[in-house]
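Here the complex is missing one protein chain, while the rest keep their positions.
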Amino acid sequence: MNIFEQVWSWLTDPDNWTRSINGPGIPYHVLKHLQYTGVAILIAALIAVPLGIYIGHTGRGSFLVVGIANSFRAIPELGLLILLVLAMGIALAVEAVTIALVSLAIPPLLAGTYAGIRNVDRDVVDAARGMGMREWDVVWRVELPIALPLILGGLRAATLQVIATASIAAFVSLDGLGRFVIDGRAFGADGGYAMMAGGAVLIAALAIAVELVLAGVQRLAVSPGLQTRRMRRRVARVWAQPKLITAEESS
Amino acid sequence: MKRVLAGVATAVVAALTMTACGGSSDPLSNNPPAQGGATSGPVAKPDKIIIGSANFPESALLAEIYAGALQKKGITIEKKLNIGNRETYYPGLSDGSIDLVPEYTGVLLQHINKSATETSPDEVYEALKKALPANLTVLDKSSAEDKDAIVVTKETADRLNLKSIEDLKPHASQMIFGGPPELPRRADGFPGFKKNYDIEFKEFKALDAGGPLTVNALKTNVVQAADIFTTDPAITVNNFVVLEDPKSNFAAQNVVPLINASKASDEVKQVLNQISAKLTTEKLIELNGKLSAPDKPDAAKVAADWLASAGIS
Partner (left out) sequence: MRWVLDHAGELLDTTWEHLGLALIPVLVGLLISVPLGWAAHRWRAARAILVPASSLLYTIPSLALFVLMPLLLGTRILDPLNVQAALTIYTVALLVRSVADALDAVPGETIAAATAVGYGAVRRFFAVELPLSLPVLIAGVRVAAVSNISLVSVGAIIGVGGLGFYLTHGSQLSPPNYAEIVAGLVLIVVLALVVDALLVVLGRWLTPWTRARGRVVTA
């Protein structure tokens, strides 16, 4: 049996889908994986979105965005996790994993929010102010809805990365789909590699599934006026640039 | 442009299909072709020996000891330390990546022959010599041993009156056990606990193989019993209790050099056997303790110091 056949038979083995002597089944680990991801994304969003709105709306501290996004992206998550767990103790493994995953999720969320707010048409913002809206209303009722595609784009990018990386939790005795990757590697050639590859396939499949759900959420949440082909092309062009050159910054 | 693109697309598709067909030659196979001439006639002194080690401090230390001693004999040494686990480095002995690696008799035997049942030092050693393929050989075994062991904290041992693994029987079902990820499936892991002692633990936590995570988990009661290696200085430092293994669930694990037969010249054998003779379990614990000292000296230094004090020439 070559490796592909072995993986297929591992994935279709009913023993692996129910709680058996091999431990909790695949569904349990999928849920745990989603739990680690969800908590990390939530916390990262609570930090990054308000920060991105503030910096994007006021234009102050934009160097922070680039600085944070770049340096956090440079941190190797596995290394950070090892350091945190050693320092904090294995009893706090979940907290350590969360910190590591949050550091991974903040850059895309921050960049997306900042880009979204920053690229709202200045004329629209002026018009809103001209209509008598207070600053808070301008943000909440005008800038945010228009920025939503880019913010959600950041959310999708962050979620994708976190789902791929949440496998590191298994390194420090936790659960999640990474369990199959780590255990499979430990078991070695005797059925282990099939488990490892199977785990990798499941992580990828989970990422696709979540991505489809979020794409659906985006379709529902974003105002129809922003979903024309022209607006989508415009959004795509902005999203492709992590550092935005505006008239003020480009000197 | 279209043609370039078609070419690229074909190449990509071809590469992807080739990976699908690539499964037949398994570079990780445990059955390398035998290299003839290993047992016929003396082996010439090798110009160079590549020494590998597994990915944990004691293995690197032993490799450094071998390296230091062989270098004194005038043999060029290339070190490839901290390669990974046995699955990763064992095939390297047959494809030329490495020539020599420090091993432990019991686990090595298990790796080659999964159904091996020997547990005493001599039995394991003899079975190992028989099980090795023709191109690999082990030299003399040392009395120094580093075995897996079930370890508990002193508080746990006092509270539950634990001296040997047998004493765990009434308590194991309420205890969480910590160890390396493969332990639940390894023959001397959970299956062995059940078979030899009729023990089943409540839960398993996959940690590092006897490393700081495991020590920390045991200390902070995240696990109540753990698999820690007998030469780990953390056992004495933290006052852990090693439970006795009367039924020999864990086979003998004598330190032994595993070497490609084509490199096992007389000089090499003499040096490595001398090391094996001088090494003891207590010494190994002491050397590991030196590695863990606050200033974290290099394994090479600790090895060199010991070689000098042991008078290995």
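When the chains are written out, they are named A and B in that same order, and each has its own residue count from 1.
As a working rule, a residue touches a chain if its C-beta (ideal position, glycine included) is under 8 Å from a C-beta of that chain, and two chains touch if they have at least 3 such contacts.
Nothing here was measured: the structure is a model prediction, and the numbers come from that model.
When you scan A:L86, A:M133 or A:L226 for touch with the missing chain, the hit is A:L86. Of the options B:E118, B:E182, B:D232 or B:D245, the residue whose C-beta touches the omitted chain is B:D232. The chain not shown here touches chain B at positions 1, 4-5, 8-9, 12, 19, 22-23, 25-28, 55-57, 80, 82-84, 88-89, 91-92, 95, 97, 208, 211-213, 215-216, 232-234, 237, 291-292, 295-296.
Where chain A meets the missing chain, the touching residues are 3, 70-71, 73-80, 82-83, 86-87, 119, 160, 163-165, 167, 178, 181-182, 184-185, 193, 196-197, 199-200, 203-204, 207-208, 211, 230, 233-234, 236-247, 250-251.
Please note the rule applied: only the chains that are shown with their structure count from here on.
Residues 2-4, 22-23, 85-86, 89-91, 170, 172-173, 179, 182-183, 185-190, 192 of chain A touch chain B in their complex.
Of all residues in chain B, only 20, 23-24, 26, 28-30, 85-87, 114, 178, 180-182, 184-185, 204-207, 212-213, 216-217, 220, 222 touch chain A in the complex they form.
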